[in-house]
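All protein chains but one are shown at their positions in the complex.
We just call them A and B in the order they show up, numbering each chain from 1.
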Amino acid sequence: MHIPDGYLSPATCGVMYGAAAPFWYVAATRVRKALTGRTVPVLALFAAFSFVLMMFNVPLPGGTTAHAVGGTLLAIVLGPWAAVIGISTVLGIQALFFGDGGLMTFGANCFNMAIVLPLVGYFIYKVLSSNSEATSTRRLVAAVLGSYVGIVAAAFFAGVELGIQPTLFHTAAGVPLYAPYGLSKALGAMVGGHLLVAGPVEALATGLVFAFLQRTHSSLVKADVPGKKEGKIWLLWGALGVVALATPIGLLASGTAWGEWGVDELKDLGLGFIPSGMQRFADWWPAPLPDYSLARMGAVIGYILSAFVGIALTALLLYLFGRMLTRKGKDLATEQSPSERDAPV
Amino acid sequence: MKSDDFLSKNISNITHLLESVMSAEDLCRAPGLLQGLDARVKVATVVLFIVVVGLARSLPILGGIFALILVFVVLSKIPLGIFLKRILIFIPIFTAVIAIPALFVTPGAPLVTAGSKVIITEQGARTAGLLVLRVTDSLSFGILLVLTTRWTDILAALRWFRVPSLFVAVLGMTYRYIFLLLHTANSMFLARRSRTLGTFSGRENRRWLGQALGTTMAKSQHLSEEVYLAMLSRGYRDEGLALNSFTLRRRDFLWAAFALATASMLLWSNWR
Partner (left out) sequence: MGSLRFGYSVNAIVEQLAVTTFNTGRIFEASGLDYDYPGNIAALRQISLTIGPGELVALLGANGSGKSTLLKLLDGLIFPSGGELLAFGKPLSEKALRDGPFVLEFRRKVGLVFQDPDVQLFSSTVWDEVIFGPLQLGVSKDEVVSRGSEALKLLNITHLRDRPPYRLSGGEKKKVALASVLSLHPQVLLLDEPTTGLDPWSQGNLIDFLIGWADGGKSLVFSTQDLDTAEELATRVIVLGTDHGVVADGKPEEFFSDPDFLLKTNLVHEHSHRHKELVHRHQHIHDHRH
């Protein structure tokens, strides 16, 4: 799912950096607080592990192999925010060193694989496993399903990012400048491909490792147990996720012709929950290149942009809200001090 | 999947990765054009060029940029073979899969016909061409940066650009420990292979993989604890402490000027 440079326009890349930034900020602050002094070595070692995990060829039934991301697994063991930074780190190394994923598209790749994937996966895991035992089958199923949904959600966003390129960015003659396939094809390929192949691989890899950890290192499984108050935040996150997904799902569910979308059609698809102030914003958004049809581009960009900006703003608000909620609560850090964790020599 | 294939594939993956990193490090020390430039200037100009590539709209411009890149490669004493090999690993697999259908599927003016049937349209060719060239150019700039700059210098440059110290510190340490864990993983694969007399079933392989990964994760956890203690032992209190030893020289200014001039020219010809 790593998107190389060249598939997304600079404008899209900029927006995706903007969408990722608040999550990075929240992650950095939260992780620092939870891990205190041990932030750097813990994140680094687990990020290194993620890298190794991503390199493994997982043997599939049927004789092929594929790669997993392991974002949900990381979120379960370290906590979701640590996973955000961990996977972002791995993506950074892959992009810089191995050309796996571009430098401009780094924001987008992080948003998909380092933010959406672990947060959605972790949320599903928490909801499904609730307070069951660390070694229970229920937790294993929750982990497997969580990782599956997480990666499909990530693929979904990737599909949207790729799919809107030809509509938004093409020459006067209609030649797509970046990723050439429209929303329907891109979503079909990404979501379809992950539902059928990459998703099961991710679920399989997560399940295998999680089962092993349950048997041998069950302490790793019960990481970062959030207090009751934090549980409420997760409901809010879930609601936010649904809202964010509703935007493009609304597009798909309409049943009108695939491919090019007219502005009026978009309006009809129930995007009215986006504040009307955003629409004014959309209308005066300057087209990046003079060839584009201003009105039409403006509206489409505006709607999609507003969805992302809305998510980012809501994330910030939720974070502040969460800070207020938990300030009076108990200390959430459940990590033991080094003296208790010292391994036998 | 046959045990042999599964294990061998993983082992060779890891070995190739390690080799590519080693060769990159050696090239960083060659006395070439780009190697001698300040890391911050390089990072900034590479980002600038990638953005220019992102904004380019015509095939000739993108082609010209690639020619320019090849000039840089030669001037930096990077063997052309090594450079092209790195690019080709990524371009065909991913991009061809994406771009080739576009050749045949995009409607428009005919370019290649078989009798009366239109096979490839002009628009299709342009679409595929733009994508492939754009990806190639962007990737090439990234590769140039990595092959001519020491990893520690890239990190130091990021720090200088105000990337939060937490991220830079984690990046550096992650990179360092990737090799240790890869080595551990590789040993596990080799040990497994040496015990493989017949073949293991796919199911056995999967179970073993889960164990191997789980063990590696537990090792990561153990290492993280010990590393923390080692850091504490030497007075660790601030992740952001580092020695900054950057100096700008005349050649850095010349390079920056050249990059800006070229970028402006390319962007201007874009919109002419």
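Going forward, a contact is a pair of C-beta atoms (placed from the backbone, for glycine too) under 8 Å apart; a residue touches a chain by one contact, two chains touch by 3 or more.
Keep in mind that what you see is a predicted model, and the values were worked out from it rather than measured.
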{"item": "Touching the absent chain when the full complex is considered, from B:G54, B:G124, B:G142 or B:G172", "value": "B:G172"}
{"item": "Which residue of B:F6, B:F49, B:F83 or B:W151 touches the chain not shown here", "value": "B:W151"}
{"item": "Hidden-chain contact residue, picked from the options B:D5, B:E122 or B:E226", "value": "B:E226"}
{"item": "Interface residues of subunit B (partner: the chain not displayed)", "value": "22, 25, 150-152, 155, 172-173, 175-177, 179-180, 183, 223, 226-227, 229-238, 241-243"}
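Everything below uses one rule, namely that only the chains that are shown with their structure count from here on.
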{"item": "Centroid spacing, where centroids are CA-atom means, of subunit A and subunit B in whole angstrom", "value": "22"}
{"item": "For the subunit B and subunit A complex, residues of the former touching the latter", "value": "1, 6, 9-10, 13-14, 17, 20-21, 24, 46-47, 50-51, 53-55, 57, 86-87, 89-90, 94-95, 98-99, 102, 106, 108, 123, 126-128, 130-131, 134-139, 142-143, 145-146, 154, 164, 166-167, 169-178, 180-182, 185, 202, 205-207, 209-211, 213-218, 220-229, 231-232, 236-237, 239, 271"}
{"item": "Residues of subunit A that touch subunit B when the two form their complex", "value": "4-7, 9-10, 13, 28, 32, 37-49, 51-53, 55-61, 63-65, 77, 85, 88-90, 92-93, 95-100, 102-104, 171, 173-181, 204-205, 207-209, 211-213, 216-217, 220, 289-290, 338, 341-343"}
